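These notes are about the structure you will find just below.
What you see is part of a larger complex, with each chain still in position.
Per-chain numbering from 1; labels A and B assigned in written order.
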Amino acid sequence: MTSEIVGALPELRELRVGLAHLFIRHTSASLTLNENASPDVRRDFESWFGAAVPEDFAWTHTLEGPDDMPAHIKASLMGPALSLPIAGGRLALGTWQGVYLCEHRDRGGPRSLLVTLHGER
Amino acid sequence: MTSEIVGALPELRELRVGLAHLFIRHTSASLTLNENASPDVRRDFESWFGAAVPEDFAWTHTLEGPDDMPAHIKASLMGPALSLPIAGGRLALGTWQGVYLCEHRDRGGPRSLLVTLHGER
């Protein structure tokens, strides 16, 4: 979702150097940076995380459904924030890097990000 | 421990917009953001991490006890730092988000955080 984020941040272009801080305001979704080319990579993320943090475990917090507690663990493994460098008015990502919004619930509803930019013009 | 942190940072109130960088100066404890309501969630974090990074593994670094090496791995899975957005003099967290200080040793002793605030008044 890198292009969606960049599209919502016209202010990026004014920064010669700086940082963009992306923050997701939820505890069962997360942000990470990974390969932006093959959709297979995203599918493999889903299957590895599903195996590593299974619904079938001795969870005590089960009120919100069997996918809730695995979602909380996955969210902390990935983290709620990404700080990305800005150079010359653009995100200075590597060639293959793209932002993933990781939805860890089966039905997560809308998710909102808060972006904080800082740097020098 | 969100309220403890906020209580120690009266300077927060002066920032209209910015970031609070929380940093733990240890390698066997970590910081994460997760559900701040039910204590069950924290208990389930403990049990999943205990199963995923067990004391009973082919560790070579065992001088400091069987809980030491798992603590180092868990600390890196969670990470030593959190950057949290500030808006209107407050941490701009989601409704359910709270800061966890994750102690990964059986007897960790006191832990210290270093907080760096930056932003605009």
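Structural remarks
Convention: a residue touches a chain if its C-beta (ideal position, glycine included) is under 8 Å from a C-beta of that chain, and two chains touch if they have at least 3 such contacts.
Here the structure is a predicted model, which is why all the values come from computation and not from measurement.
All together, the complex described by this structure holds 3 copies of its single chain type, of which 2 are visible.
In the analysis below, only the chains that are shown with their structure count from here on.
The geometric centre of chain A is 19 Å away from that of chain B, both derived from CA atoms. Those residues of chain A that touch chain B in the shared complex are 21, 23-27, 52-53, 57-61, 63, 69, 72-73, 75-77, 79-81, 83, 114, 116, 118. Interface residues of chain B, counted against chain A in their complex, comprise 17-19, 32-35, 38, 40-41, 43-45, 47-48, 51-52, 77-79, 82-85, 87, 92-97, 100, 118-119.
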